[in-house]
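Inspection log for the structure reproduced underneath, given as structure tokens.
All protein chains of the complex are present and in place, except for one that has been dropped.
Per-chain residue numbering starts at 1, and chain names A and B are given in the order in which the chains are listed.
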Amino acid sequence: MMRRIDRRWVATGILVVLLLVAPSFLKSSYRLSVVTGGFFYAILAASWALLSGLAGQFSFAHMALTGIGAYTAALLGRDLGTSPVTGIIVGTLMAGLVGLIIGTLCLRLRAAYLALFTIAFSEILRIALLTEFQYTEGSNGVQLASLYPGITARGEYYVMLALLMGTLGLMYWLAGSRFGLFVRAMREDEEAAAAMGVNVVRYKVLVFVITSLIVGLCGSVFYHQVGIITPNTMQLLQMALVIAYAVIGGIESLFGAALGAFLSRIGLEMLREINILGLHIKFGAWRYAAFGLLLMFTLRFAQNGLLYPIINRFFQQQVREETVAKRKEPAEVQA
Amino acid sequence: MGLHPTVIVWGLLAGPIWGLIGAWGLPRVYRQKGLGASGAGTVGALAGFVAGPLLLAPLWYFTPELTRRWSVGVAALAALELYTLFAILYPDNLCVTNRDYVLNQVASGLTIGFIYALMAVGLTLIYSVQGVISFAHGQFYMVGGYVSYYLLQLLTDFNPIIGVPVAGLATLIIGMAFERTFLRPMHLGQIERAGEYAILVTFGFGFFLEYTTLAAVGPFSQKTGPFINAGSFVLGPLRLLPNRLVAAAVGIGLILALLYLIRYTWLGKGLRAVSQDKQAAAVSGVNPLTMNTLAFGIGTMLAGMSGATLIPVFTWVPWVGATAAVRSFVIIVLGGLGAIPGALFGGLIIGLVQALGAGCYPDPSKGAAYKEAFGLVIFALVLLWRPTGLFGREQ
Partner (left out) sequence: MRQKIQLFVLLIAVLTITVACSQPTPQVVEKEKIVEQTVVVEKEVEVEKEVVVTATPAPAGEAATIRIGGLGPLSAPGTVVGGIAMQFAMNLAVQDINEAGGVLGKPMELIFADTEGLPERGTSVAERLIQENGVVALAGEYHSAVGRTIAEVAHEEHIPVLFSETWGDFITETGYPEVFRIAPASTMVSKVTAEWLAAIDVETAVIIAENTDFGIGAVESDTKFMEEAGITVAEPIFVELGTQDFQPILARIQAMDPLPDAIRMNVTGENSYNVERQMTDLGLAPTEETVGIANQVAIQSEFWESVPNGEHWTFTLVGLPPSLYNETTERVATAYRGQFDTQPPSYALEAYDTMWILADAIERAGTTEPDALIKAIEETDIDLAQGRYYFEYTSDNPVPDDVPAFMWHQWPDPAVLMLQYFEKNQGPADAAVIWPPTYQTHGTSYITPGTTP
């Protein structure tokens, strides 16, 4: 019996090629940067989904940790003249370290308290960055060198794409491993998990550190591409958007969250204003209002997000088809 | 002061180091002697911080029963010592040299504290009945202000005080409608992972309210006329702002009314019953679902009224809610989640901390910018040290 070639692999092959040549179709550096920004937010939303959806730790400090990574890289580059690579490494570690401290401090806190603590942390950090402008240049922001001299928008696209694939792969591997199992068990019932021999403290802290490292890395790379980091990055609005993206995509699924962020980001960018048949509509604040509404209704009526169920269905169908095919096969053999 | 820098450095370091030793060691000593160690960590930390081995050693030796009096005593000593240290380090600071200045800051802090408390009381009421922290509270406050503003655009000759009940009514209705639609399914068990759902759905609603208001009324700042058209008046060493006093008085009045409602009315009994035990309440004929809706509505009503009392005092824009909400979180955690008198104390503490922090911060160019941050630092510390709050019951 011939083993069939898995169609999914063929599809993946084609897709990877498509993705790699996509920049040639995108042409302008503006469009490339929009998509690159979409990748960045996809990473943020996916890692937030890992932290809150899988591990049940409701952190509002995600953007703050991104900012810590980026600011560390920026200040090192400005004051010590280090290369972007050094900056990114130190920035990532710094975000991880802060994540370790927050994670350790908040061990005892329940969901709502953790949310409050991380809001306070982000706000203090933002105010301090604005106020200590002798060191941080305040709202002007710190400028960052490009990743390497002469990098093009296309280069930045590939860097961010690679980062997205890498971090998403890592997170999926984590979620599928024993680690993911333990973390999920803890979310459902911490005491039961502890009774089963899971080192609750270690895993709780670890998941915070890992997501902090991921966003620190992405933040320091992304803001090297943007060229400037300002305290406004850490505004609660930005954090709110990341959360909304993840929820709309599906908080239980890393992939759903990433896709939700990617689509929403590009959607928000394209929905700024629309000209239809001479009718000029400016969405401005309304698009955020609609976004809030979408968030609420998603939560209320589609707990798993809007995208995740669709994806799930798609695969279930595929599985069903295969099962049907497999059931037929023995019959054919018998015949 | 002719203090050698080394002395200062060691003086600064010694406190925290001995504090850590006390926090770590004293509970162990108590446990070893078979005594209850509750509060030993706190007292140990403070005692170590205040006097190092001088106070820790007798505590270790005699291990007295650590009542509330002990904690308060060492805390007062610690505060005194910190103040002395501050006075030595910054002898020219106004908070050291000028008593009237300090009194003024305390007065302004307490006034604004009552104003802050009103909003926080609403938030803590919601928590005590529903077990939910509303992340949309700041936006209800903002909406309350705007309701009052537009009402006074219609009734130009009236005092802005009439906006308070109307804003309260409007936010009561919005709050109850939201609760019925989005939070009730949670109490009916139709939602998985209710705790996280509550955070996100209230957050989403706040987001919606803020941007809808922004889109509808625009970003231009607005303000109603004052309660009393007078600048300020002098009372002994104090210089007071009458409009704020009115707002604070309204705040106190409403908090007292709420306490009366909760203590002495049937509705209050119902709310208390649900907050203590939902099932028992249901058995004795109180519908927990109705009480949930009412509690949420009253909570948002207080936020809206708080907004309406403040729009004559401060300039209003659609994003005023965010800062106010974060401040309310701080207050209710300080006061102990769900404790209404606690929220009042929390409000006063935050008012004082912000006023004295901004007024006494050594670098005058930064004191003002860090005003909100002072409260947040206290909050983070309290949250880590005692998540049940300063006035909350130990769990």
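Of note:
As a working rule, a contact is a pair of C-beta atoms (placed from the backbone, for glycine too) under 8 Å apart; a residue touches a chain by one contact, two chains touch by 3 or more.
Since this is a predicted model, take the numbers as computed values, not measurements.
Touch, as defined at the top, links the missing chain to these shown chains in the whole complex: A, B. Check B:133, B:198, B:248 or B:317 against the missing chain and you find that the one touching it is B:317. Only one of the listed residues, A:190, A:252 or A:269, touches the absent chain: A:269. In the complete assembly, the contact with the undisplayed chain comes from B:232, out of B:32, B:84, B:232 or B:290. Within the complete assembly, A:127 is the residue of A:114, A:127, A:186 or A:251 that touches the hidden chain. Subunit B residues in contact with the hidden partner, per the touch definition given at the top, are 94, 98, 101, 104-105, 108-109, 112, 214, 218-223, 225-226, 229, 231-232, 239, 241, 243, 310, 314-315, 317, 319-320, 322-323, 354-359, 363-372.
As for the chain not pictured, it touches subunit A at residues 8, 11-12, 15-16, 18-19, 22, 25-31, 33-35, 37-38, 127, 130-131, 133, 138-141, 150, 152-154, 168-169, 172, 175-176, 226-228, 230, 232, 235, 237, 253, 255, 258-259, 262-263, 266, 269-270, 272-278, 284-285, 311, 314-315, 318.
Here is the rule we go by: only the chains that are shown with their structure count from here on.
Interface of subunit B with subunit A (complex): residues 133, 135, 181-182, 185, 191-193, 195-197, 199-201, 203-212, 214-215, 322, 326, 329-330, 333, 366, 369-370, 372-373, 376-377, 379-380, 383-384, 387.
Remark: subunit A residues 52, 56, 58, 105, 108-113, 115-117, 119-121, 123-124, 127-128, 130-132, 236, 240, 243-244, 247, 284-286, 288-289, 291-293, 295-296, 299-300, 303 touch subunit B in the complex.
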